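Note that one protein chain is taken out, while the other chains of the complex remain in position.
Right after this comes chain A.
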Amino acid sequence: MIPGSVAAIVVAALILGPLAAVLFRAGGAGWPSPADWAAVRFTLLQAALSALLSALFALPVARALARRRFPGRSAMILLMGAPFILPVIVAIAGLLTIFGRNGLVNTALGWWGLPPIDVFGLHGVLLAHVFFNLPLAVRLLLEGWRAIPAERFRTAAQLDMPPGAVFRLVEGPMLRERLPGILTVIFAICLSSFAVVLILGGGPAATTIELAIYQAFNFDFDLGKAAVLSALQIAIVTVAAILALRLAGTGMAAAGLDRPVQRWDGGAGLRLWDAAVMAVAALFVATPILLVALTGADSLRDLPSTVWSAAGVSVLVALASAALSVGLGLLLALPRRALFETIGLMTLAASPLVLGTGLFLLIRPFAFPGDHVLAMTAVVNAVMALPFVLRSLSPDIRGAEAAHGRLADSLSMAGWSRFRWLVLPRLRRPLGFAAGLAAALSMGDLGVIALFPSPDTATLPLEIYRLLGAYRMEAAAGASLLLTGLSFGIFALFDRVGRHADA
């Protein structure tokens, strides 16, 4: 409990400290303008719709993946980790090659003599957010299905339950437990989405809180307003997180014997449906990534040397960030306290700009922030990845405790031995997933380094922005491919280690 409290205090301080520093420097709060309130309303609308749609479409995909075994299944699960860790600009480029004016869809429509579709607007924003978050929802739901004891499906098969009954009696309680948390995470991610909303939104009607914060900072230099808007964003996510924890059902208390899940759900129609659902999802997720790879492949051979050194820096930062994030995540999740998990989720809503500026104000009296930018990037990235680490670890820790906690109590297992023998064996898979996700997110995130760029040091995302800013769009496409490959590689490596650990 004590290490958990310390971790919670550290994380809360990392989020609220910089906010307080900005507010203090401003000498008071600033009140948002009517335009800012319009931005708040649009932000809430798009984030709520994005979360609902992502989860809605993820359900059939995760269900199909959970009850089918086929060659390439693990590759497909791996693929579901990809969009989420794609750098935003790369993903947008990929989506535009499909849905843009000269994209595949409009080319096909042109052949049929149909008018072109326009991807820019609220629907474009939702499309991109679903592309990012549907696969994440699938992965998190799949963890939920995996946590259902095999004995339940065995019993359901013995009773010859139809799919509807299986859903209601076996899968339903798991979904009630997990869906609110998943919805909250996606809602929070989309709440602070910046580039996607601006680029695909089509105009100032699609303005987010994050842009209003940016404007307050760099356009009006109204630090008080920036701090208030940032606090509002954190408050919204905190309320959503508390609601989600309230709504979450208690799940299934009974334990299984950890045997491999076998499924007997039959019927040709059901098989066909599952196959179709998975094919559509795979196509939707894989096509933009493949197109990005095709665009970048040409320039991959003669990339500037700075791109390679930036890649090295990024890998180092990502590993440090993943270690820190998983460590903090374990400390926060092990005590199974709702408060700690809410604090962990808060970090999603912290504006990078306010966080970076606040850190700058806190560090500046003692050191020059530009000299420590990589360390700052690693720490901030670790904190930003924390919600995903928690979402991944926490249900399995609760599950292990619910199932075997009483036995462990009766054996007086506590502290390290309880962790080592009760929790850790059931945690290898989510640990691998969480570490991979944290590392990949850190790889792909521009982060605070954009606020204090050092001319001699760059991470790969910063280097891509520099290439883009210098008209070198082709080199940027090559570097984007490298970044995608590295992010995905590092994610796949950790994920694989985790998944093979519990054979």
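In the analysis below, a residue touches a chain if its C-beta (ideal position, glycine included) is under 8 Å from a C-beta of that chain, and two chains touch if they have at least 3 such contacts; residues count from 1.
Here, contacts and distances are computed from a predicted model.
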item: Chain left out of the displayed complex - its UniProt protein name, from "ABC thiamine transporter, periplasmic substrate-binding protein", "L-lactate dehydrogenase complex protein LldF", "Molybdenum transport system permease" or "4-Hydroxybenzoyl-CoA reductase alpha-subunit"; value: "ABC thiamine transporter, periplasmic substrate-binding protein"
item: Touch criterion as defined above, residue of A:Phe57, A:Phe132, A:Tyr214 or A:Phe388 at the omitted chain; value: A:Tyr214
item: Contacting the left-out chain in the complete assembly, out of A:Asn102, A:Gln262 or A:Ser417; value: A:Asn102
item: Among A:Leu53, A:Met76 or A:Ile89, the residue in touch with the chain that has been omitted; value: A:Ile89
item: Missing-chain contacts mapped onto chain A; value: 25, 35, 38, 89, 92-93, 96-97, 100-102, 120, 194-195, 198-205, 211, 214-215, 217-219, 221, 304, 306, 316-317, 319-320, 323, 357, 360-361, 364, 367-368, 370-375, 378, 450-455, 457-458, 465-473, 476
